[in-house]
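Note that this complex is displayed minus one protein chain, with the remaining chains in position.
Coming up: chain A.
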């Protein structure tokens, strides 16, 4: 199994090192530094084998997580371990929900992803601000970064804050303890965040008051940064959500407090005995003796819509990868039964549908479930708490949930998908240096829905002029990414929007410095028109100056030949609340516990763009 584990920072310094087996020396880290990190621009594989030694790495913004093994080992275990470990760190340090895998994935390169629900936005931003407070004294540039990060958050380009080496250093000791706990002799052990919390004293990232402050300042900053969450505030259910959110966060704090106290208490040995029993018991993910005054369950159904459309508007690929997140605030050892309306359940008539106690946060949802109420799921994957054999035998999803946030299931659907948008793209080359874009987009959902939509329109390198005529929203040209971002904050249902843009490409490679300067001034002009947020300009200023040099290099190496332009697809990013593209709905959720308390249940549906690409 894993012989050694290292965390490197961007410079290639080892921050954490752990040797689990004798067959490797600590100096092996130098090999990785030389072979991989120093040639970081040209990584063609996450796996490198030299002799019998293999280096497997994942990269999280600027940290390298490396596992080193000897001989032929199970790579699936190792990569899963690395990502689960990263999740744990995110969970404990940044307070990010455990399934950040999803987020990491989508945040990979380009503009992608994001805009999740309000709740998760909130969390993300808190952590950002946490960052700020942590690093405030250290360096100012960091703040700039973070601000621009937050900013990016708003324009939906880059999301969430990332772990930095400072984070790791500041949590050095318990991370080491954690590593000892989750790995023995290179074999991964129990990695459930809630139970691990009890083994190891994990300091809270910030004290209660602090986090409250953060919450407040967060709200303020949101106002400041404006144009934040363009979601439909008017909608009544959103107010509902807001309340929810606040409740959640306060619950969080309560929860954390109780946990930290248990952690300190744990030093007497009898509770430790319980602990060890629990971690090796059949239900290793749930500690005993959890108590809540109010028993609540929150279900969030997220659907990532993935579409690939060819130039002639035929659909090459269309599927939904959805996941259901659950936040459980339940006392004792509850057993949950869970039902969906998918066709996997068609034969299960014997399970009476019980929606009586189920409170729908969305009233509109049912409108969308047309007559065809059956949804066919291609496949689903479950959290380890779900009893898979029961599911296989009689399609019952039964489980004893872990405490707090977790991802209950993931599913994939390919049939009967309702597309929220219809989009037509025409790109004409007017001459060798001029191009014209014509985009028409129509929302197919009902009028009383609102989505926020962002369309990334790639342009060739060396584009210098951009002019547009649009029917709504704001369009901005971002020179460094060679992209035009068209943003529509509120896009009601059953409406058309048009985009007509002309661009001009620099004809030759002469006089480039002058032209890039033009670009930045252009950019600023554009910005002044369409933004009222204070940070945007600063950021763009910095960016455009920083990128001047960069641009020079770039344009001089890549010829601005339209033929050579790879025509990256146009991509859409959107969030649509209370909308289920697959038509999947939660039919019932039963919670059974010995003490027989009643549970309040909340369900939300959020449709998002996964990889939504249109070629032209």
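Structural remarks
Please note the rule applied: contacts are C-beta pairs under 8 Å (C-beta built on N, C-alpha and C of every residue); 3 or more make two chains touch, one makes a residue touch a chain; residues count from 1.
Here is the rule we go by: contacts and distances are computed from a predicted model.
Taking the options "Centromere protein M", "AP complex subunit beta", "60S ribosome subunit biogenesis protein NIP7 homolog" or "tRNA-guanine(15) transglycosylase-like domain-containing protein" in turn, only "AP complex subunit beta" matches the UniProt protein name of the chain that is not displayed.
Set against the missing chain, the residues A:176, A:416, A:489 or A:502 yield one that touches it, A:176. Residue in contact with the omitted chain (choice from A:317, A:447 or A:594): A:317. Seen across the whole complex, the unshown chain contacts chain A at 1, 17, 21-23, 44-54, 56-58, 69-77, 79-80, 82-83, 101-102, 104-105, 108-110, 112, 134, 166, 169-173, 176-177, 180, 184-185, 187-192, 199, 201, 203, 267, 269-270, 272-273, 275-277, 279-282, 284-285, 308, 310, 316-317, 319, 321, 378-384, 387-389, 391-392, 407, 409-410, 412, 563-569, 571, 611, 613, 615.
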